[in-house]
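Take a look at the structure set out below.
We show some of the complex, not the whole, and keep each chain where it was.
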């Protein structure tokens, strides 16, 4: 089986990471690559690390260019995917790496994005309860946000097991690639090296409703989420520190058992041995997730921490994993659990 | 007035930062400098940034060497300060930059440090209620830990104003200098660059009881603290994200007013204008503290965030500020609120 894949938005960080992974995928042939302001340029000038594609030239993002592929990946600014997807036909697998189709609740979408809701597609986080089945054979996939990927995998086992109160407090640190490749003063190397700073504090980050959606589904009740993202001086990686008060009767043992059970058979989620904690460097360039959990008896809180690569498992790796499921390929095909460290 | 100062532990990061500040202090003359394994070495080889002291040679840390000074700063591993302080006499100002005399509760000390409690000295965080008065004229000062400095200044106004429930959830990121200069594999540049990782998760960090002590004093009731420290890929700086549930009737306005009031006249604490958030780069090398606070109506939580330089306000700057108060000098003498950025 050879899968012909097009990538819309090939000049950005998400598109570049996707191409890195597709180049290593044994069943994928890379077709059309598009950009917008970068159309007409050699990929070698825009993504110099993708040596085998150096001489490819970016096309405009049009329905004609994207036609004739088995899979089309959309790495576009939010609000643009629906119009493109519409023209691709129901038989083409469309994997949206943007936000447009992640949320089930139209009101949530409108409150956070300020535009009409485009719809809801199967959610590309196979590790969540029920998600894998919905992805198998699907022709549409909404790839999760990077923070929701890290946070949901850190916390959902506590909620499915009924161990945690429905109020989660989450602080996450992200590498700068999460903020994209458009040049802005606060993202300059001079500004970010040596600096940690928060942003979107107080519930304003657009990934918050997605976390609420995932954790609430796991809990069977609405989970309130206090989420504070911070920008860290590194190009990649998310470390998510997630805590929630434990319900009555919870012990260190019941917490450990819930996580052992949740991740016993997950190929990409690695529950670390007790005493070892996640580090973003360990999953650099990898589709793996490191998870660890502790129960703090003094405060009666569960503390679950995960590390992912925001561009791999948090974006492009999740997209490929979902594509594999949608096409009936082995879920892990072309994906690695090995980080590039140090 | 010329103050003759000795520094025990001049080869480490705390000692080096203290010397940097003392060199800029108009009333201080730097006397004896001591080390242990480094005794006999030129300071120029150990602290090459301290050009004016390059030819000083470190002495052994003995009572004889430290005698005859107006102030003795102790930057020693915990457990060693009491024995040294004992020999210095009651008329010498002793400023302990270690942990030995910070905690009021002997049981807390023993639980976290596993050795007998040495005592309790006036606490060198002048911004806390009552602290300034206790420092004025004192001959003994316990300099706070770096994390408790950042956390207490972020959260105490919410507690003194009766706005927050007594359960704080805190996640802080620290630069690597907080872990000291002793070479350990996980502190190698190769390991820390590009990586965020937690440590001491689940209540184990020794700075936790100090935070509880400070916040409980502000609240007038015991405050439970869930504290997760993380190591960030930068040499200096702490960003502390501190949240607590709001009490009934709290609004964004009452929160803002409490912080405005607490910090209206504090020379080193800068409550940022609304919409601007702290960044560690802005206080690099400075004794300033950037604070911002938000009220998240959706979760009814107060989110207070502070940025400090862990070595300056978090250690050596706090020590000099306290020395000034103890000696009756202007509190800010020799200290700067200007960061070295970018």
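For the reader, a short list of remarks on this structure follows.
Note that the chains are named A and B in the order they appear, and that numbering of residues resets to 1 at the start of each chain.
The rule is short, and it goes like this: a residue touches a chain if its C-beta (ideal position, glycine included) is under 8 Å from a C-beta of that chain, and two chains touch if they have at least 3 such contacts.
Computed from a predicted structure; not experimentally measured.
Of the identical chains making up the complex in this file, 2 are positioned in the shown model, whereas the full set numbers 4.
One rule holds for everything that comes next: only the chains that are shown with their structure count from here on.
Separating the centre of chain A from that of chain B, both taken as means of CA atoms, is a distance of 37 Å. Residues 167, 169, 171, 173, 175, 188, 190-191, 193-199, 201-203, 224-226, 228, 230, 232-237, 239, 241, 243, 277-282, 284, 292, 294-299, 301, 303, 305, 307, 342 of chain A are the ones that touch chain B when the two sit in their complex.
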